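Only one protein chain is missing; all other protein chains are in place.
Per-chain numbering from 1; labels A and B assigned in written order.
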Amino acid sequence: MIELVFAQLQRRDRSGADCVADNGICPDWIADNFDRYVTPFWEHVYLTLVSVAIGFAIAFGLALLAHRWRWLASPITQVTGIFYTLPSVAVFFLLLPLTGRGNTTAIIALVAYTLLILFRNFMAGFENVPAEARDAGRGMGLTERQLLWGVELPLALPEIMAGLRIAVTTTVGLASLAFLAGAGGLGEALFDDINFRSNVLVAGGLAIGLAVVLDLLILGLQKAVTPWTRAAAA
Amino acid sequence: MKPTRLLIALLVLVCAAVFVTACGGDDDDESSAPQAESTAASSGKIQRNDANSKVQLTIGSKNFTEQKVLGEIYAQGLEAAGYKVNKDLNLGDEKTALAAVKSDEISAYPEYTGTALLSFFGKKADQLPKDPQAAYEEAKAGFAEDGLVAFPPTPFTSSNEVAVLQQTADELGLKTISDLKGKSQDLTLYGSPECRQRLDCLLGLQQVYGLKFKKFVPVDIAQRHEVLTSGRADVSIVFTTDPQIQREKEVLLEDDQGMFPPYNSTLVMKQETADEAGADLQKTVEMLQEQLTDENMQELNARVDLDKKDPAVVAEEYLTETGLIGG
Partner (left out) sequence: MDSGGGRMSTTLAFLGDFGDAFDYIFNSRESQAGGARVGGTELLPLLWTHLKVTALAMAIAIAISLPIGLALGHTGRGAFAAISISNTGRAVPSVALIAFFVAFFPSTPEFWNVTVALALLAIPPILTNAYVGVRQVSRDAVDAARGMGMSGTQIVRSVEFPLALPLIFGGIRTSTVNVIATATIAPLVGVLTLGDPIISGSVHGRAGQIGASIVVAALAIAAEVILAAVQRAVTPTGIKLERGGAVGSPSRLGTLKRRIQTAP
């Protein structure tokens, strides 16, 4: 190799003890490095919202089918339940060769997990509709469709929204593992340096914070769309 | 009743919309025909050639600090040269990364000559070349058989090494790896998950040195120093460019039976991708690597591992401090 004169990088003086070297909780470091968490945070938000949205749509469709044809309820529950016994980590890795690294793989796995939660809450919601309400509706001459959309779904809303809350918080948790499928997220930030306390605190804190905020948002939404439950409680 | 009905319809509509958007756009650009002649080399600064923007590259890396820094350097440097660059760093171990190149998940990643010889091309310890250039030539020949091109290597070498804490070395009188003979059966070794099957890791220690350890615990490679300092590991496998060696006063045991080959880094890419990317690619890569000496690589690793800076930020610092990118 030819002898070349290489430019040397500035060597930093690391002899002094400082917060980062002592593996502490360092506000200065957090302030300086906070923008590293921005992209993972929004990746996490994206994964959560998209997965729950798709899961909600699919579960809703399945619930309508099971509502129409009762015998479907059990098989659907079985199939969605199978996804539940598989460890989430496994689903990420097993899908990799089929769908490649990236968001698609993660979202498919996350959607599969939400299906059981959302589907059974839809069905529980339907089950909870008082028979009198249905009878009253039929008595008023409503068609099956009008009954479904006008009576049953609104009355099932509390259970549906409760399921949505559980699905969202669960998905935030699972999305922390999405980095194993190459989809980024706060889990990636966490494992970037799992020994550094400041990093664990920020990455973990953001994930918890996200779950809490989304949970409260849906709770607020639930209270808004079911005013009669508020009246009952009051 | 009506507002709630509307709300449900809206919810489903929103879900559907999100669904459509999510499935909307994951297509990569196709890279097209070769472009104009590369511009003449100038005084150490990367020149942007707009003709390169037709080429889409995805730079990958393995799952530890040095790899992430290297990946960022290549990605940012090639972007400065005008290429369209995506990043997919932190893929996993060497086998995962190679599979990613072969399956076109990524265009290129930095591999080490020694790792390639042992993990990909099945060389035995006694067949390993001692000279870094010879190691590179052999690795390059091996890759060529798979239709891959290995670009000229970096100046720095980052070897696997067996490390113990100073007090362990003093207590047991350890200077070389052979000194572990007769003592290793009471010691716990920590290494990466793939260490179990690598000839430059546990497998090599078993076969070349005949060592048996009390226990081998696989951990994430990022923990390789933490396990020593916390006392969980008696022995750990580390890299010679690790800044923690100096700080924690670790002792690297001498490889007296020569199980570790040279480990210069070389960018590995499919031959077709390299051809399509044109002459600027090799030129830029060589410019980027020129200043990656042992000291500089250690300094960059230290900025990430000790100062806890983001590899992307550190790579940018490297590019500006060496004048590769106009500051």
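One rule holds in what follows: a contact is a pair of C-beta atoms (placed from the backbone, for glycine too) under 8 Å apart; a residue touches a chain by one contact, two chains touch by 3 or more.
Because the structure is predicted, anything quoted here is derived from the model rather than measured.
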Absent-chain contact - pick from A:Asn33, A:Ser51, A:Asn103 or A:Thr169: A:Thr169
Contact partner of the left-out chain, one of A:Leu86, A:Met140 or A:Ala224: A:Leu86
Touch residues of chain B, complete complex, unshown partner: 92-93, 95-96, 119, 190, 193-194, 196-199, 202-203, 217-220, 223, 226-227, 230-232
Touching residues on chain A - with respect to the absent chain: 23, 73-74, 77, 81, 84-90, 93-94, 97-98, 113, 116-117, 120, 123-124, 127, 166, 169-170, 172-174, 176-177, 180, 187, 190-191, 194-197, 199-201, 203-204, 207-208, 211-212, 215
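The criterion applied here is as follows: only the chains that are shown with their structure count from here on.
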Contact set on chain A toward chain B in their complex: 1, 4, 6-12, 14, 20-21, 29, 33, 36, 49-50, 53-54, 56-57, 60, 100-104, 107, 149-151, 153-154, 157, 179, 182, 188, 191, 193-196, 198-199, 225-226
Touching residues on chain B, where the partner in the complex is chain A: 1, 3-5, 7-8, 11-12, 14-16, 18-19, 22, 26, 88, 90-91, 100, 105, 133, 155, 220, 222-223, 226, 247, 290-291, 293, 295-296, 299-300, 302-303, 306-310, 317-318, 321-323
